[in-house]
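Got a structure for you, questions after.
Incomplete set of chains, arranged as in the complex.
A and B label the chains in the order they appear, each numbered from 1.
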Amino acid sequence: MNFEFPVHELPEVMRGSRVERRRVLVGGSAFWGTMVEGGADAGKLRLDDGRLLDADAADYLPPVAPSKIVAVHISYSSRSFETRNKPKPTETPTYFTKPPTSLNGHRGQILKPADCQYLNYEGEYAVVIAKTCRNVTPDEAWDYIEGFCPALDMGLQNFRDTDQGSMLRVKGADTLLPIGPGIVRGVNLFEQTLRTYVNGLVVQEAHIGDETIWGPHYVIADLARHITLVAGDVILMGTPCHSRSVDPGDLVECEITGVGRVAGTVVAIDAPRASALGVGHAPTDTAEVRRVAFGFDERVPDRFKDNLRSAHKKAHAKDPS
Amino acid sequence: MNFEFPVHELPEVMRGSRVERRRVLVGGSAFWGTMVEGGADAGKLRLDDGRLLDADAADYLPPVAPSKIVAVHISYSSRSFETRNKPKPTETPTYFTKPPTSLNGHRGQILKPADCQYLNYEGEYAVVIAKTCRNVTPDEAWDYIEGFCPALDMGLQNFRDTDQGSMLRVKGADTLLPIGPGIVRGVNLFEQTLRTYVNGLVVQEAHIGDETIWGPHYVIADLARHITLVAGDVILMGTPCHSRSVDPGDLVECEITGVGRVAGTVVAIDAPRASALGVGHAPTDTAEVRRVAFGFDERVPDRFKDNLRSAHKKAHAKDPS
């Protein structure tokens, strides 16, 4: 492990019994519930009001309502190797943001406008802030974590050429952040494995304890140097290698073992009306865009590439085109 | 009409083209859309991002997110006659509140705890506040209205004997305010008719222009004398005569012609865990509770009573008990 600040004692948020809180829409109301961890009802969702739901059949809402969403650019050594050919992209983490309107829940529709070709997945784990946090050390930062969620930091790479690095249009469009199904405490995140699936086949995989460059405590302490984090804020912790583009109809999932598996389906929508009038940066298909959308295959383990090919074959088996 | 302050000119919120805004959950994200008013797609919901939905198949969220919900006790002459035997219950309107957690959307589940017998419907129209409003006259108040929604102000009458008139537990429990499906502008509310249905049969009916005692402009001006109303706040405008109790399985709807029809289904849940420990006021079945739950039938038109009987017969036709 290489977290800059070694963790001498497992923090409270990773100790004790596993607790997973989910938020669902039943009829027209949102309800919170807790996943049943054992016994005859294990795997069901117990709403706070006592009702027991089939968790697989529920309609999920995002389990967070952040005032801000901050994402680490690169925090996995495999991703750093893939994109920079070195174990650490920079000496210290760098960040961008996604607006709250990008939030999506488990089993969401991930919208791909008709004029964009490249919508990349990035499987990540998210950290949810528990209370107002400013000017803390990494050791103190653990106390400000509510829990962890699987997340998909999707990106419309056709806007890679604009916004001068802020990626507002790449990463910030509506629906580009499926997160959930729940917020989890009581799981040792460092022993978990992140896997991203496309149509059921693994396309990204990383052992969080072994491959993460900076831990959440370090990132929180870094951000909270100048920016107040508030209860509910979300930090996306970066993705391992092999982010690639997906197509309408594809099922994309990110699993953090022990934490959960969030899913989203790519859905085509019309290009925006203003685009037809020539308003704003048009989606581009340049070398730089393709470089990011397709990545650097020579630096990626073959099985991810093979799986992605199989995944697409599987998804489009019945597609006459 | 008898609105205390005659309306000389139809206010802007009731003029022009009808616009209905609805909020739905698609996958895991909330989206706003506008109902298509004419043409081939009339009756469909056009999401803002361009997608066209079957409005009947959508999953609805409440179209409002109020910081406060204020309800008029009695604002229909038929209800005043029923409960007070006079055309006006008091010289000026009186109010209570419902907490935001009572909100429910179209086609919601209205929860009835196992230890409560009487869950009454009250069909109403709701007023949504458009912007910060304080110290206005009735004439000015119209400018502070965003639009109107059908609503069901449900009440657990078994808590009638407690809370000394605030009705917090009668009216404030989770899910007791189905509202929607949308917020509507451009409809002359005074020409509309309110109807409540149980299992498809009419159980309340009132012509809003003829029977309402105080208009929304009057109520807003009254409240805003001392209380700042903020954007999104909701005012429930009272119910006509014949509020009665419904049972698990019953489908309750409130229609405001021209505005919409909101539905909710009564669903049984277990009694709360703390109740078994003797915590808090136990649901009661006293004379006063029954008086309100069953109303004053001698003052109510027969067909409402007949329809309620038929509605229950219809709902429980296959019920062996």
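Here is the rule we use: a residue touches a chain if its C-beta (ideal position, glycine included) is under 8 Å from a C-beta of that chain, and two chains touch if they have at least 3 such contacts.
Because the structure is a prediction, the values reported are computed rather than measured.
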Please state: how many copies of the shared sequence does the complete assembly contain, given 2 in place? 4
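Throughout what follows, only the chains that are shown with their structure count from here on.
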Compute the distance, rounded to whole Å, between the mean C-alpha positions of chain A and chain B. 39
With touch defined as at the start, can you tell me which chain B residues reach chain A in the complex? 25-31, 49-51, 59-62, 103-111, 174-175, 178, 180, 264-265, 267, 269-270, 272-273
